[in-house]
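With one protein chain removed, the remaining protein chains of the complex are shown where they sit.
Then we have chain A:
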Amino acid sequence: MGSRMTEQRQIDQKPPVSVKGVKGGLLFVLDDHCPHDELLNHLTEMFHGELSTLFSGPETNVFIDYGARKLSIEETRDLLRIFIDKENFIVKEFGNETRARNSLFYHHKDKMSQVKEHIYKGTVRAGQQLLFDGDVVIIGDVNPGGEVAATGDVYVLGRLRGVVHAGVQGNQTAIIAAAEFSPMQLKIADWVSRAPELDGQPLRTFMEFAYLREDGMAVDKLLYVHSVRK
């Protein structure tokens, strides 16, 4: 059960801190899992090492999101001190599920609430990038050049012909499903894979999904999803 995808590889190890430009400043997303010391060393290296010029300059608002990391009082102090000591940083937010982090995600106009399941209706067209916090169902096609990413699962009730990234923050149990499965590229957590080239093969009409198992990524009919994910 489960045909393996061709051409797959694990994306290089992510650094423990990722920096994103957000409205009004810089967002630092700290990795949930790496050891505290390693995190502190990495930050110190970032701010005072070779590449520190990247972060010096005019006053900058910074937002810090430490995700699911459990911090003791000591650790919180150490962590905050690194940011406060950086002379041009103004710390605006420190916590998990920060406003700055959540602003990265696609929100429905009417509900900005903490919903973790989303339904997006419409075609995701070339050049559009949507990011969802939680699971998402796309009712429509994902066209070539369109991108959907979610921290959870991605279901496409239509033709998946673009790029989908499930489990963007490292959730390895996330899956990608589509009514017509001919993606350009698939990513789950830190794995990336290309679909096999099916030249001239007739369109298949059943839903399929991709998931990770011990030996890498596999694709199966959607009806097996429950036996794979006990």
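As a working rule, a residue touches a chain if its C-beta (ideal position, glycine included) is under 8 Å from a C-beta of that chain, and two chains touch if they have at least 3 such contacts; residues count from 1.
Convention: contacts and distances are computed from a predicted model.
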Expected UniProt protein name for the omitted chain (select from "Acyl-CoA dehydrogenase", "Raffinose/stachyose/melibiose transport system permease protein", "Acetyl-coenzyme A carboxylase carboxyl transferase subunit beta" or "Septum site-determining protein MinD") would be "Septum site-determining protein MinD"
Check each of A:R69, A:K92, A:R125 or A:R194 against the chain that is not shown and name the one that touches it. A:R125
Kindly note down the residues of chain A that lie in touch with the hidden chain. 123, 125-128, 140-141, 143-146, 161
